[in-house]
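Of the protein chains in this complex, one is absent; all others appear in place.
Residue numbering begins at 1 within each chain, and the chains themselves are lettered A and B in the order written.
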Amino acid sequence: MENIAGPDFIKALAFLAAGIAMGFGAIGPGIGEGFVGGKACEAIGKRPDEANLITKTMIIGQAISETTGIYALVVALILIFVV
Amino acid sequence: MDKIGQISTYTVSLFGHSFDVNPINFIMTWIVMGLLAIIAILSTKRLNIIPKPIQNVAELIYEFIEDIVISTLGQKDGKRFVPFIFTVFVFTLMGNWIGILPNFAVMLGTLIAVVHNIFGAESVQIAWAGLTNIQLTPDPSAWYNFLFHVPDFEEPTRSINTDLAMALMVFFVVHAFGIKKNGILGYLKGYWGDVIPCEGKWLLLAPINIMIPLNIISEISAVVSHSFRLFGNIFGGFMIITIVSSLTKFIAIPIGLLAFFGLFAGLVQAFVFTMLAVTYIGQKA
Partner (left out) sequence: MEFVAVASVLGAGIAIGLGAIGSAVGEGYIAMKAVEALGRQPNAGGKILRTMIIGQAITETAAIFALVMALVLLFGNNEGAEVAKGYALIAAGITIGCGTVGSGFGAGLPGGSTMEGIGRNPENSDTLTVQMVIGQAVTQTSTIFALTVSLILATLTPENTVVKIFAILGAGFAMGLGAVGPGIGDGFVAKNANTAVGRRPEQMGLLTRTMIIGQAVTETTDIYSLVVALILIFVV
């Protein structure tokens, strides 16, 4: 182990930060998308004839819920490759 | 445990660049394609109103996929995409399932070696060091020695290269379909016309619309998630089977784990991959 210098220390902490950013950032969208999917299943259980429309709406809703997850991914990649 | 992470690669140099090529993955892909071709020929050889078992199974899978595709994409577009989606499904399924086949060459070699040993050959040594540790060392000069060097059956989908190639193929099909269906302007409008209601002036707003880079990133990340979902599941299942087998010294073959990760997870992941391809196409319609 060498003594740690300024730029190296920033790089090291940026990697740790990238991991924590992606980790916490994935929790919210995961639960949120789960709610969307669950309610879509419930709706199909009530009205199976509308299954196509409900599935389409579910996918769009989940894609939008996932936006914050994509923000976390972008931030993590910036922390890894740019900082 | 020493098998984990071991990938056999050849380095090929071409036009001054060097590429790492995994020949096993390549061969396994061709074996999967060959098996599918044989099954396809056998099941359509003598088509009959009263189907034989193999024709029956093929029809069952085809109708299952056809039903899903047509109910998602509609009658006209659905009919066009059924062959493509069916191919994706059967290739992924066969690719996921081929890993549960045992290594026939090593089994045959072991059998020959044991028989050879019984008849008093010097060219093979079998050391019984306890119940769980049986060492079989054939002499390198024995004629059947090459059988022990034949690699195991390996899922082509366990390599990220195959998965990424398939996800990219779906990506290009999706976007080509989007452009063909909506025209180039209508296709581009999907990226920046939908967020702010601006009645035809969306083209002028393009430079300041913050949603454009995000929409592009989400299209690209779809490819990443589509391919890594298959890769992670198949690779994870393989690792779990290897770890548990090595913890039990390969004496108790984890049949339950093979059935779950090999057969069940393979089927579910092939279905998920196919369904997501259909959904991505459906979003552009």
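Definition applied: contacts are C-beta pairs under 8 Å (C-beta built on N, C-alpha and C of every residue); 3 or more make two chains touch, one makes a residue touch a chain.
This one's a predicted model, so the numbers in the text were calculated from it and none came from an experiment.
*Asks:* Which chains here would be touched by the one that got left out?
*Replies:* Output: missing chain touches A, B.
*Asks:* Which chain A residues would touch the chain omitted from the figure, given the whole complex?
*Replies:* Contacting residues on chain A, toward the hidden partner: 1-2, 4, 8-9, 11-13, 15-20, 22-42, 44-46, 48, 51, 54-55, 58-59, 62-63, 66, 69-70, 72-73, 76-77, 80.
*Asks:* In the complete complex, which positions of chain B touch the hidden chain?
*Replies:* 1, 4-5, 68, 221, 224-225, 228-229, 232-233, 235-237, 239-240, 243-244, 247, 260, 264-265, 268, 271-272, 275-276, 279
Everything that follows uses one rule, which is that only the chains that are shown with their structure count from here on.
*Asks:* Please compute the C-alpha centroid of chain A, do the same for chain B, then give the distance between them in whole Å.
*Replies:* 25
*Asks:* If we count contacts the way the header does, which residues on chain B are in touch with chain A in the complex?
*Replies:* 71-72, 214, 217-218, 221, 279, 282-283
*Asks:* In their complex, what parts of chain A are in touch with chain B?
*Replies:* Touch residues, chain A against chain B: 51-52, 55-56, 59-60, 63, 66-67, 70, 73-74.
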